[in-house]
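Following this message is one structure expressed as structure tokens.
Note that this complex is displayed minus one protein chain, with the remaining chains in position.
Order of writing sets the labels: A, B and C. Residues in every chain begin at 1.
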Amino acid sequence: MNEASDQKYRGQGFGALGIGFGVRPAVIVVDFQRGFTSAEFELGGSPLVNAAVERTAELLAVARRAGAPVIQALVGSHGGDDALNWKIPSVRTEFHYDKPACELDPRIFDPAHDVVIRKIGPSVFFQTHAIAYLVKKRIDTLVITGCNTSGCVRATIVDGFSYGFRVIVPEQCCGDVDTGPHSDNLRDVGRRYADVMSASDVIRHLASISPQTFKET
Amino acid sequence: MNEASDQKYRGQGFGALGIGFGVRPAVIVVDFQRGFTSAEFELGGSPLVNAAVERTAELLAVARRAGAPVIQALVGSHGGDDALNWKIPSVRTEFHYDKPACELDPRIFDPAHDVVIRKIGPSVFFQTHAIAYLVKKRIDTLVITGCNTSGCVRATIVDGFSYGFRVIVPEQCCGDVDTGPHSDNLRDVGRRYADVMSASDVIRHLASISPQTFKET
Amino acid sequence: MNEASDQKYRGQGFGALGIGFGVRPAVIVVDFQRGFTSAEFELGGSPLVNAAVERTAELLAVARRAGAPVIQALVGSHGGDDALNWKIPSVRTEFHYDKPACELDPRIFDPAHDVVIRKIGPSVFFQTHAIAYLVKKRIDTLVITGCNTSGCVRATIVDGFSYGFRVIVPEQCCGDVDTGPHSDNLRDVGRRYADVMSASDVIRHLASISPQTFKET
Partner (left out) sequence: MNEASDQKYRGQGFGALGIGFGVRPAVIVVDFQRGFTSAEFELGGSPLVNAAVERTAELLAVARRAGAPVIQALVGSHGGDDALNWKIPSVRTEFHYDKPACELDPRIFDPAHDVVIRKIGPSVFFQTHAIAYLVKKRIDTLVITGCNTSGCVRATIVDGFSYGFRVIVPEQCCGDVDTGPHSDNLRDVGRRYADVMSASDVIRHLASISPQTFKET
């Protein structure tokens, strides 16, 4: 991060307030689907994404043990007229719900615990029923991981914040094609909408949640 | 922009497809309210924002002549419990709808033509009636200007794209506290969601719209 | 309809203004899925619904010939934790996306033309991408058919109106378990949000649309 530039933002109060965890967190995993996590695909195979998948798997094991809800999101379309105006060709041609690019990476998906949300746009919240599931579970805090930080993760953080949730981003659980845009976006959201923390700190917090928390209706 | 990094994104097809104008554009001006445009306020007074205000005023004169709808958005809250968890103190304490920080800059606001949208979050679309107004006017293209590029403008571009609109961003009509985050965000959205163009090219296009376009119901 | 009661509403101006067709209509078919249209299912087999399916099939043939977009909606859940608090047991237990109750009735579904929207709640618009598809197609008018008039059809009419569309309801293309609630709901929406018309009048209008209408982008 450019220090002189950062100084300008800090001088106006950007990032001055923290957010912190509430009492009932859920984890949202953004687009760890094969189209992004497997090198067979044009958009797949980034080492940064691969590392984020592995770290997210560790975080999810702890979250599930605590009983926290987990949302697995994937992006795509029915393959016809309903796709948005994406400027990336393979999102239009390969990311169809019935094609391999839309299969969730088995390293992070537990069908017995997780709820799947199919989306057409960047945000997990945009015109999906994610919000209804989170309200039903009385969630107040979102831990957001996934890829790409500079695309769908960023959009999901903004919407999570806009819906009134506390948003926590474990840095090493998010990946991108390259480090520059990854860092730029964590910088922007950390100034305004979310607490950007180390994955270890977030995992430690999730491990400390009382097993009773999610047992009360 | 870092050339080697950009190469990685282009190699995967980011930005490969263009979008272009449709037939009925509207202009959305994001948060050119005194809290951002006037140096009296902690978040105000950036020269980049000031230049963007001036350039947007020129663009709006042409858009209004063509009969294109204009949305003026401002961010704030009622000043109580309803504010979101902003990490920037003055957004919570000064950006109240009845305070000066929420007055639109007179250089860009024409109450006889423009529709005002009050929002609580970054995006002009998040839980506001912007979408209903645009549907009623049969708009297919959004020209998005305002500040900050790395905050509310970015969020509005993402949602405009997600709602199925063609999104055009006139670069010199958007401002920020500093140039780095401004450019970083135009880079991200130009790869995925929107055509980033020069203000002159957008103004030239708006000037070419037939005066009949917005007269048909 | 109770005449004295209707007089009270008319005396206050309810229903005094008409709406009419715009220039680019789409048809939304609400929940003509086997769970409602086939007598094998607890919620299926109503003669009123069956008649509405047949009449909607006629309307759709004309709409497709004109090139008008068609949305086929169905209600259900993934079968787990994500279902809403429906008070009707079989909606929770049988209306799962991979079960027969969620298959669209073949009399009204043309996979080559129609877009399918899966929803969890009553309204076709609630947290689905229906709005993005309609914006992309520059639709200004919705013809809404389906079942039940007193449930999901009513909710879809209210949201279509709220999004700024002109809403037209062809009476004989909507069905319900019984005629009372069907009529009560058409009465309510006709007073406020939509033009309730005969199916013949709507079909005649759709037949009159110039084949060029949907060819322009």
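What we mean here is this: contacts are C-beta pairs under 8 Å (C-beta built on N, C-alpha and C of every residue); 3 or more make two chains touch, one makes a residue touch a chain.
Values in this document were obtained by computation on a predicted structure and should not be read as measured data.
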- Item | Option touching the unshown chain, where C:Ala66, C:Leu84 or C:Val116 are the choices | C:Leu84
- Note on the structure: Given B:Ile28, B:Ile120 or B:Val158, the correct residue touching the omitted chain is B:Ile120
- Per the definition of touch given earlier, which of A:Ala16, A:Ala39 or A:Val135 contacts the omitted chain? A:Val135
- Query: Which positions on chain B touch the chain that was left off?
  - Reply: 69, 78, 80-82, 84-85, 115-116, 120-121, 127-133, 136-137
- Query: Hey, which chain A residues sit against the chain that's not shown?
  - Reply: 22-24, 131-136, 138, 140, 162-165, 216-217
- Task: Kindly note down the residues of chain C that lie in touch with the hidden chain.
- Result: 2, 5, 8-9, 12-19, 42-43, 84-90, 92, 120-123, 126-127, 150-151, 154-155, 158-159, 161-162, 164, 166-167, 177-178, 180-181, 184-185, 187-188, 190-193
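The working rule: only the chains that are shown with their structure count from here on.
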- Item | Centroid distance [mean C-alpha coordinates] between chain C and chain A, Å | 35
- Item | Between chain B and chain A, distance of the C-alpha-averaged centres to the nearest whole Å | 25
- Would you mind listing the residues of chain A that make contact with two or more other chains? 84-85, 120-121, 127
